[in-house]
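Next up is a structure, given as structure tokens.
What you see is the complex with one protein chain gone and the rest in place.
Moving on, here comes subunit A:
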Amino acid sequence: MTQDGARPGSGFTGGDDDAGPASGLVLPGPARPGADEPVQLIDPSGVRHPHGHYDPLVADVDGAALQKLYEDMVVVRRIDAEATALQRQGELALWPPLLGQEAAQIGSGRALRSDDFVFSSYRENAVAYCRGVDLADILRVWRGNASSGWDPYTINMATPQVIIGAQTLHATGYAMGIINDGADSVAVTYFGDGATSQGDVNEAMVFAASYQAPVVFFCQNNHWAISEPVGLQAHVPIARRAPGFGIPSVRVDGNDVLACLAVTREALARARSGGGPTFIEAVTYRMGPHTTADDPTRYRDPNELEDWAARDPLARLATLLDSLGLLEADYTDAVKARADAVAAELREGCLSMPEPAPSDVFRHVYSAPHSELERQQDHYERYLSSFDQPAQEGHR
């Protein structure tokens, strides 16, 4: 690797220059230590800046496509608000809001092909939306009605992971399977800045690099792991870690949907063409609490929130659209109507969810009969039915 030849402003903090070209795309230059400035195509004031390296990757994104990205972000913000309201109304036990992370999730999520497979944490509801999830399925777990919301194979997305970082290994293993099968799909894994401290995430990078697995590591650095600031997990930009494992990485403005789309497309193209894994650090901000059970006022400076609100991912795209004459009332009305409809569908799906039956606790523990569990189920059913019988002496 050499220091020269780095593409100015490519945003890459490291990489392998013999990764080979992918589907006609220009792959990044070699390591450029210190290039920590995130890739940005739309700045916080809504101005679109040209970018020599990334513009070709989003050359197809015309005004209509930009409007579609905006609509996506409005809708998922609305889903998030509706779910938060449902939690406040006692309809959900808990909810992990993604407020502020819409661009990172929509930008990356809309880059994926339907045969790519996602392994996410619990906060990637906008990614699930991009995968075409049935809306109520998003809520099933948080309502306490099921252990998982959907069949992973129907939307090619694993059910959300609660154990921090575990999913990154699953994605890597899935990607190793893709290599064996000679396919050109990609495994994409989402995780937070906190997760990068876990052994699992670091081990996933070792495996991904060793096998040159077609996996994209998408880290949403939202600056907080519950109450812990990102500085506790990483002393230098997180994206700098991956090159040490032999994985090229890029920092991207996570509140810039277009930039997120561009860097994800590039990483996917590299993976599809045999170029191996890529690590993306989307620099964003969790504007809400960690979950509805969390109280960020105990640990977070309100000024910080204000700073980030000024970099809001939706506002900047709205400004850009406006400057292009693409934010007319008929369009915004249609977007609002769509968000309203989705929110209504979500609420209806939540409230009409059937209650689970007690015997459900015994289902799916094993794929084949298990004598001890059958015995426990039989005894428990006898116990429950004893309440239906007329009171016997000695039984309550």
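Keep this in mind: a contact is a pair of C-beta atoms (placed from the backbone, for glycine too) under 8 Å apart; a residue touches a chain by one contact, two chains touch by 3 or more; residues count from 1.
Going forward, contacts and distances are computed from a predicted model.
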{"item": "Record-based protein name (UniProt) of the chain missing from this complex, from \"Cysteine desulfurase\", \"Alpha-ketoacid dehydrogenase subunit beta\", \"Nitrogen fixation protein NifU\" or \"UvrB/UvrC motif-containing protein\"", "value": "\"Alpha-ketoacid dehydrogenase subunit beta\""}
{"item": "Residue among A:Q89, A:S210, A:S227 or A:S323 that touches the chain left out of view", "value": "A:S227"}
{"item": "Which residue of A:Q198, A:Q220 or A:N255 touches the chain not shown here", "value": "A:Q198"}
{"item": "Residue of A:H49, A:R88, A:R113 or A:R375 touching the missing chain in the full complex", "value": "A:R375"}
{"item": "For subunit A, residues in touch with the removed chain", "value": "93-94, 122, 141-147, 162-164, 194-195, 197-200, 225-228, 232-233, 293, 298-299, 355-356, 358, 360-362, 365, 371-380, 382-383, 386, 392-396"}
